[in-house]
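Here the complex is missing one protein chain, while the rest keep their positions.
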Amino acid sequence: MLRYIVRRVLGAIPVLFGLSVILFAFVRLLPGDPAIAILGQHATPALIQQVHQSLGLDKPIYIQYIQYINGLLHGDFGYSIINGRSVLSDFAHRFPGTVELTIGALIVAVGIGIPLGRLAARHPNGWIDGTVTVISLFGISIPIFVLGYSLVFIFAVQLHWLPAAGQLDPRIDLTPHTNMVLIDAIIDGQPAAFVDGLRHLVLPAIALGSIPLAIITRITRASVIDVSNEDYVRTARAKGLSERRVNDRHIMRNAWLPVTTIIGLEVGGLLAGAVITETVFSWNGVGSWVVDAIQDHDYFVIQSSILIFAVIFLMVNLVVDIGYAYLNPRIRYG
Amino acid sequence: MARSRLFTLLAVAGLAFSACSGAAVTQAPSSAAPAVSTAPAAGSAAPSPGASTAAGAPKEGGTLVVGLDGDMVYADPSLISDSNSSYVDAQVVQGLVGLKPGTVSDVIPVLAAAMPTVSADGKTYTFTLRTGIKFHDGTPFNAAAVKYNYDRWKNFPAGPLQDNAYYYGAVFGGFGASSNIASVDAPNDTTVIFHLKQPQSNFLISQTIQPFGIQSPAALAAGDANNPQLDKNPYAQGQGGVGKSMVGTGPFMFKEWVPNDHVTLVKNPNYWDPAGMAHLDQIVFKPFKDQTAKLQALQSGDIDFAQTVSPSDVQTIQSSGNLQVIDRGQSCNIGQISMNQDPNTKGADDPAGHKLLQNKDIRMAIAYAVNKQAYIQAFYAGLAKPADNWMPPSTQYYKPENLPTYDPTKAKQLIQQSGVPANQLTIDLYYPSDVVRPYMPDPKGLAQAIAQDLQAVGFTINLKSEGWRTGYISDEEVGKFPMWLLGWTCDWAGPDNFLLTAFFHYNGNTPSPEFAYRNDELNQTMTAALAATDPTQIQALWQKAQDLIAADMPTVPLVNSAPPGAAAKYVMGFVGAGNLTEEFNSVWLNK
Partner (left out) sequence: MTAGSTTVAVRAASTRASRGLWRDAFQRLLRNGPALVGLFCIAVFVVGAIFAPFIAPYDPVVGKIVDRMQPPSAAHLMGTDLLGRDEFSRVLYGARLSLQVGVIAVVFGLFFGVSIGAIAGGAGGKVDAVLMRITDVLLAVPGILLAIGIVAWLGRGQLQIMLAVGVSYAPIFARLLRGSLLALRESDFVIAARSMGASAPRILLRHMLPNALTPLIVQATLALATAIIDVAGLGFLGLGPGDPRIAEWGEMLTDSARFLQSAPYLIFFPGAAITISAIGFNLLGDGLRESLDPRLKR
């Protein structure tokens, strides 16, 4: 297993290298001009040239690439041409927010999705199954921004139960340590901030979790039904094992396999969904960061931030694959 | 007092200024829509109080949470040119002069004790400063501090500092030796003398904008504010506390900035002007990229004040019991259908369309075909006026032009008169897909409405879009689109800022490629207007310029809008301004 992990990590290096070339090219193929990001309608040919010079964009492309890679190897991921902040420090400030949101969404999706899927699979095509199907379909059939606005409208604007936006009431003073509100509140022993942070998390987590929730429900249902029809399950039942034992030992153990694959895949989907959720809820995370960077033509942020995303995703995938091997000993990694 | 004199100077110096910036007239403080809108319309403008004026004695204390349209960019006001930073900075830093609250054009002394005396040749400005003022870090404000700031800007090295300190370069024609400021003298603690190389009419008005706020020399030095590597510049990044960044003299002090999350300002208990002492203990600015999210945050009580709201939400706000709409009254912008008449533009998107627009009958037909009043009702919540000129009515020397109003029959006649066959009336219309602007709150809707009106008189319109910074601005500036939606928010409310800087300037002997509109007589008239000294003559020349443009209809003006804001009803004492230069020291919470 260790050898496998080492090989996967080493295998990722050429992939990331390839990605860096692609990203570097992509950013330069984007229509528009990075100088416009700073100058806007003020731009004049002379000013544009001046900005190109200070960004080093007047140099030959291969030199720019070498400088970029050289920086990466030295831990310098570049800086934003809009606000001058280093990409790494912005990432460090904003990634924890996305992690918090993603974990919240995963808890919603897995915590509700798996029981719901098992419930539906108990009597396929029964009325419970039908209801669960329709509910989960609603989840994926409503765009996140519509769901988000609607949730806010109902629970924040009308009922005043939950806040509408952000991670913490700006009137509460909380020192950032980890930039995850809940954890910072625990570190500082501020129960009020913890509760407020939790209240802020509920709606975005539901909005973001809605799509994986539906998918996890469906996949759980499908694989439980699949496995239930396997010979060994029938055998187990024939042997007179209790239904509960059959469920836990034989069905779920095997049904987990596709479910974990999907959970792993959905983490990527959550990052994508976070792009819109973070905008709707003014959530300070990396999803909106990258989209802003693309819209703002913020050169160095685009190329470096997506590269960082890629590294994180490769790591998540590796963990999923290891989980896979653990759950299904039949898979051999030669 | 110095006012009438100032206006004479305005015109004179315009010439000098444009002369010293050579071919690039655009170097004059132009303005991006999100830019710092300073706006001085000469002599125009009654103050337009936005929200409730204080009823009864103001209550002290409390925190106001303001929903801003976007995040601050730098904590050093010298390096910003965007409206969000500027909105925050206006509470913290002050310049020698400023705008009277609620106006877009009334210049008043702030850190100066009075308006300056100006030498006969218009090159020397002598300011007397107020005394007893301290910066937020406790160091004294004095003439040496003013000199330090102006010298600092002038000596910014090429690179990121110059790139971001756009306004200094633009207003003074460059940095270092290129700057129009020859020197700044501080003969004693309370006297500052500016020596200009050429008279510069916009000198005073331009110094009202936030990038010219005076900051504490000690704090700038301590925060390594001149470090050109901005990611390693602690002052610009604002990661210290009170007295570490944005150290000015204003009624509020910078306390904290969590990028993309919030900026916190606290009351300055030692503010120099007892009358301007802040009522609030604290202001928190929270960025909202999304207008609907901002509105919902306001409705749910997350925020108390929304800097702007989408006009489509105005009715919802009005009908809610606990919110108020902030009507900023006067407009300082213009939205228009831009047109480019040059089919030979490199990379022209639709050469036939460009060529079509060379035909004046076609341009006039378009002007008659668009129903401005309907757009104002549909997209601006009625908070706009049909544009009757290429600048808003608050502008100096403004003259109504009686431009075409909605008349589809007349439009069809003009098309017939143009002799263009019906199957050649096809043209591309571009709109920006990912931004809203005060003069254009719903570009996609507006573009469709215009297309609908133009199709009704016989045109075929292809609607196309690009991202604002991912193609739109860079393409329209070189004239790639035949027809597109764009506008201008004033830097200052003078005709030169709109007609010349924003629109129809020449680069040398050729029209700017943006509109490719050649009218040599217009160019000569505007140049002469800038050079003139006699107020009647200035007025006559600018009005002639407006008439020349109106006769040609090179682009079709649509609206002048007043961007609405909103606040909870308990927010009292706010004074709004059409250019969004607004101060919160008069604000208090009635709850």
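In order of appearance the chains are A and B, and numbering begins at 1 in each one.
Going forward, contacts are C-beta pairs under 8 Å (C-beta built on N, C-alpha and C of every residue); 3 or more make two chains touch, one makes a residue touch a chain.
What you see is a predicted model; the values in this text were computed from it and never measured.
Colleague: Using the definition of touch stated at the top, determine which of B:Asn142, B:Ser179, B:Gln210 or B:Thr292 touches the missing chain.
Modeller: Of these options, the touching residue for the absent chain is B:Thr292.
Colleague: Have a look at A:Ile82, A:Ile144, A:Ala236 or A:Val301 and name the one touching the chain we're not showing.
Modeller: Only one listed residue reaches the unshown chain, and that is A:Ile144.
Colleague: Using the touch definition from the top, which of A:Val87, A:Ala156, A:Val275 or A:Val301 touches the missing chain?
Modeller: Only one listed residue reaches the unshown chain, and that is A:Val275.
Colleague: Can you name the residues of subunit B that touch the chain not displayed here?
Modeller: Per the touch rule, subunit B residues meeting the hidden chain are 291-292, 310, 312-313, 315-316, 371, 374-375, 378, 433-435, 442, 444-445, 447-449, 451-452, 455, 462-467, 470.
Colleague: Please identify, in ascending order, the residues of subunit A that touch the omitted chain?
Modeller: 11-12, 14-15, 18-19, 26, 29-31, 125, 130, 133-134, 137-138, 140-146, 149-150, 153, 157, 211, 214-215, 218-219, 222-223, 225-226, 229, 257-258, 261, 265, 268-269, 271-272, 275-276, 279, 287, 290-291, 294-295, 306, 309-314, 317, 324, 328, 330-332, 334
We take it that only the chains that are shown with their structure count from here on.
Colleague: Find the geometric centre of each of subunit A and subunit B from their Cα atoms only, then give the gap between the two centres in Å, rounded to an integer.
Modeller: Inter-chain centre distance comes to 38 Å.
Colleague: Mind listing the subunit A positions that touch subunit B in their complex?
Modeller: 30-33, 36-44, 46-47, 50-51, 53-54, 79, 82-86, 89-90, 93-94, 149, 152-153, 156-157, 160, 163-167, 169-171, 176, 279-282, 284, 288-289, 292, 294-297
Colleague: Can you list the residues on subunit B that touch subunit A in the complex?
Modeller: 24, 26-27, 30-35, 63, 65, 71, 73-74, 81, 158-160, 162-164, 166, 170, 230-231, 233, 236-237, 258-262, 264, 284, 286-290, 292-294, 296-297, 299-303, 434, 466-475, 477, 488, 502
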